[in-house]
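Note that one protein chain of the assembly has been removed; the remaining protein chains are unaltered in position.
Now for chain A:
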Amino acid sequence: MALAETVIRLIHKHQVIPKAVRYLPVISFLVAMASVVWLAVLPLEGQYRRTYISENALMPGQVTSYFRESEWNYVRGFRSELVNMESMDYGERQSIVQGWLDDIGLTTDIHHNSVNSTTLYGVMHAPRGDDTEAVVLTVPWYTSDGHYNVGALALGMALMRYFSRMSIWSRNIVVVFPESSRVPLRQWVDAYHTSLPLNAGAIDAAIVMEYASANDHFDYYQMFYEGLNGQLPNLDLLNTANTVGYHENIHVSIQDTPNLELTKNTYYSRLRTLIRGIVHLAVAGLTPQTSKGCEAFSGWSIQAFTIRAVGDEGHDITQFGRIVDQTFRSVNNLLEKFHQSFFFYFLLSRRNFVSIGTYLPAAVFLAVAYALASLVALLGSQVSVEAYFSHITTTLTGFTSIMVFSWTMSVVLPWIAQSGGIVAAQLLLVVGIISGVVLSLAPVTRMVPISISRPTQSSIIGLSLFYISMLITALLIVHFALALLVGLVALPLIFVAPIINQGPLTSKDRIRIACCLAVSNPFVAIGATGWFTGEGGAVLLRGLLTAWSEVQCWTWYVVVLGWLPGWLGMALAAAVPTPIKKTRPQATKEVKEAKEAKEAKKVKAA
């Protein structure tokens, strides 16, 4: 208490508050930069942790896998059949595989989904098992790149045959053959938990396998694990699979690390993996390219990952199967569901990760930066508190109208995209970007759609920035990657208020405002990201708009109900050409008074 008093006294004595208000724009920017610096520090030696198996029961790599030797002959046997089947009709192929599964002794069924496709699945009931838990092996007919997944299909069949010979299983094993790993798989998972006639109990873990080659060897494997809406599988499961891979002496590529850098573990390789991890998590599940299959299992507390064999020489293909075999055997050991280890993390390399407690401050800094920028807009505008309160109705009406508009967009745009296909998405993107740019240029072109008073202008700017700050705060634990990326892309918005507060705007100022607005526009950002990833903005936009109905991914709603209203508020308020008399800010007046008082005191003392 006494300490607090001392501090308060010191704050008054040194005029901290007026000074802080004056330097607020700088502080806000520095806090935002701190967020980036924080991320850049994470891959430094000593800032990250080594991965470890937290759940003792898993014991990965402790058993000998017998998926070797003559099992390879079976893999080839299935593969030579599957190679011949490529030209067949999908239904015909499916019924042949169903026959094979029946021969092995599995109970099979076919799920019909709403995208005119069927998904074959079979259940291997664990002998003596209590039939309450299951693990899932998923082998899509076509990989996420659209290739015929022949290598993995053959492995999947051989593995199921091998599994059915063993009596050690305590969990049922479900094998699923969806046509592709996005919508058909997602609908199968959904149906499994609502209406499928064959049920094998709660799914603990799932592995999606991809190898689109009829080759006998592979070089290394890639692992994908991003789930929908910021969800990740338990780190223990990934570590288990990677430990098995390590014991098999196979390299793993995380976050698209190229082949030559697999053994590299430097600051830059870790930083690159971290940044890719953030971007991949933010866009996971939106487009076919960003859907690797594992995200279809998100939401039912199922831990899932996708592994894809790459290359055609090096390790024998049964080693790829052994990763699945041994991971399943580890999961089979579990007495409880995955609950140890981490659910929120970023891998920096196969062996290194940062956990949520370590990376979270980066997003917190961003949220604080926006909150401070919102204060800049309110405090630095020389508008009195009374004036703010007298204009509060206009402010709230204005912001509510923006929200209503955004809500309408959130419903209308997905509807257009669904009914119109890719052409509609292209059209929407062009319209979105043009209207965004036109609105951004309003301060320059002086084509003002509305006119509002100065207090309303500042408070709408303040409110918009505060709204984005709250959005980041609400999202940062649930979906850190999205919160961070939205925060960073919309960052130029924090420069708008200080420029407006300076006073009468020169044409240079107006161009600066226009640039800040244009760069942080959601549609412009979507277009740029699409162009950058090579997928095309229209595909990305279409993915965003349809992801909710297809795979229950809510990224679009964050964009349209969080980012867009904030941006619109800024853009509309910044467009108003209110002339401002250039006077010294109120804060300096206080400082001046304080200075005078000090001088008077000095004189007195003398």
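Points to keep in mind about this one:
Here is the rule we use: contacts are C-beta pairs under 8 Å (C-beta built on N, C-alpha and C of every residue); 3 or more make two chains touch, one makes a residue touch a chain; residues count from 1.
Throughout what follows, contacts and distances are computed from a predicted model.
Within the choices "Pantothenate kinase 3 isoform X1", "Acyl carrier protein", "GPI transamidase component GPI16" or "Tetratricopeptide repeat protein 1", the name that UniProt assigns to the complex's undisplayed chain is "GPI transamidase component GPI16". Within the set A:Gly105, A:Gly146 or A:Pro504, the residue that contacts the chain not displayed is A:Gly105.
For the chain missing from the display, the contacting residue among A:Gln62, A:Ser95, A:Thr132 or A:Ser549 is A:Thr132, taking the whole complex into account. Among A:Ala20, A:Met166 or A:Val310, the one in contact with the hidden chain is A:Met166.
The chain omitted from view is touched by exactly one of A:Arg49, A:His217, A:Lys337 or A:Arg454, namely A:Lys337.
Not every partner is drawn; the one left out touches chain A at residues 1-2, 5, 9, 66-74, 76-78, 80-81, 103, 105, 107, 125-133, 161-162, 165-167, 193-195, 197-199, 201-202, 299-301, 335-337, 339.
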